[in-house]
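One structure is given below, represented as structure tokens, and several questions about it will come after.
Apart from one protein chain that is not included, each protein chain of the complex appears where it belongs.
What follows is chain A.
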Amino acid sequence: MKECVGMLLAGGEGKRLGALTHHIAKPAVPFGGQYRIIDFTLSNCANSNIETLGVLTQYSPLELNKHIGNGKPWDMDRRNGGVTVLSPYTAKNGGDWYSGTADAIYQNIHFINQYNPRYVLVISGDHIYNMDYQKLLEQHKQTKADATISVIEVPWAEASRFGILNTSDSLRIYEFEEKPAIPQNNLASMGIYIFTWETLKAYLLIDAKKKSSSHDFGKDIIPAMLADELRLFAYQFEGYWKDVGTIQSYWEANMDLLDENWGLALNTNWRVFTKDSNYPPQHISQSAVVNDSLVNSGCFVYGTVNRSVLFHNVLVERDCLINQSILHPNVKVGRNSVLERVIVMENTEIPEGTNIRINEKDDPVVLNQEILDGMLAMTGGGK
């Protein structure tokens, strides 16, 4: 028996990330110089002693499956429990894709039952934050709640962009409003839930039979629980949390890593774990200038790098200026090139003399070899 089993939703496509998710699931998108987005939640589990975890995959899961492997980097290669990748399956009575977040859990009730847990933690693999889920679980136990939802205070002006939880003074939730036009509260749901398993299971079974349901936690399960006046509480999280759902927010979250005073420091005791690329140390040459940046191993830098994030094995040639940009693994930037507010995807080779600057008002641009070649053909080449 395990006290708490984690269920990590990682099947999302992340359409708004454009080319970044053409071939890989959103949780597998590279982030922060050496990580993938999902590493933050996986590491939260590792650091919170959640050692039994189901990862629900659906959209383009190859990279994600390879990345997770047997869970070794997160100490989840356990004899009993550990990490299990749960993809949609067929069975005697047919089979289906996961049609919503609640459906994904419903279809894996038998996985959770194996461990006979008291509680289930439901999280998603596309947010950047460091959080101790044990504190959430503690509060859940203390308040004898049926469900506890982690919330973060957002500026009032932005509250109407989020799912808002209206609470009493004791943080008991009496109402959930998805993107309210006139918000009554500024506590936004982070999509992190702890449920008492017996209760959740009952609601999943009922919800699965409803033809009209979209089988979603926010839209169906939570409202149904509220309608029955179950004990739902908000857990107030303080710290950095970001949904990297769009190219702009993906870029911002990477730039946030460069901020000195930011809560989510990579170098604290709260380590974010990932698979090591095993490249040799980075080589910073005589002519290089590197400031306000994150640079991973295996990089060769000859040019100027400012406020940027370089993944492993990136080459920045002489007389280049890389500014406010994110270069994914194995990117090569030819001499005399300027990149500003650009996200360059894996293995892209940028020819000598390329000049791409995106101004402050526009969203940063994502480049892969195909997009780049198209751009260069239109402008008559990089030189």
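The working rule: a contact is a pair of C-beta atoms (placed from the backbone, for glycine too) under 8 Å apart; a residue touches a chain by one contact, two chains touch by 3 or more; residues count from 1.
Everything below uses one rule, namely that contacts and distances are computed from a predicted model.
Trainee: Just to verify: the chain that's not displayed, which of "Glucose-1-phosphate adenylyltransferase subunit GlgD", "Binding-protein-dependent transport systems inner membrane component", "Homoserine O-succinyltransferase" or "Coenzyme F420-reducing hydrogenase beta subunit" does UniProt list as its protein name?
Mentor: "Glucose-1-phosphate adenylyltransferase subunit GlgD"
Trainee: Given the contact definition stated above, which residue among A:V85, A:A208 or A:L266 touches the chain not shown here?
Mentor: A:L266
Trainee: From the list A:P73, A:P88, A:G125 or A:G191, which touches the chain that is not on show?
Mentor: A:P73
Trainee: Out of A:E3, A:E138, A:E158 or A:D276, which residue would touch the omitted chain in the full complex?
Mentor: Going through A:E3, A:E138, A:E158 or A:D276 one by one, A:D276 is the residue touching the chain not shown.
Trainee: Which listed residue (A:G6, A:G32 or A:G71) would be found touching the missing chain in the intact complex?
Mentor: A:G32
Trainee: Write the list of chain A residues that the hidden chain touches.
Mentor: On the chain A side, contact with the omitted chain comes from 32-34, 73, 260, 266-267, 271-274, 276, 278-297, 300, 305, 309-310.
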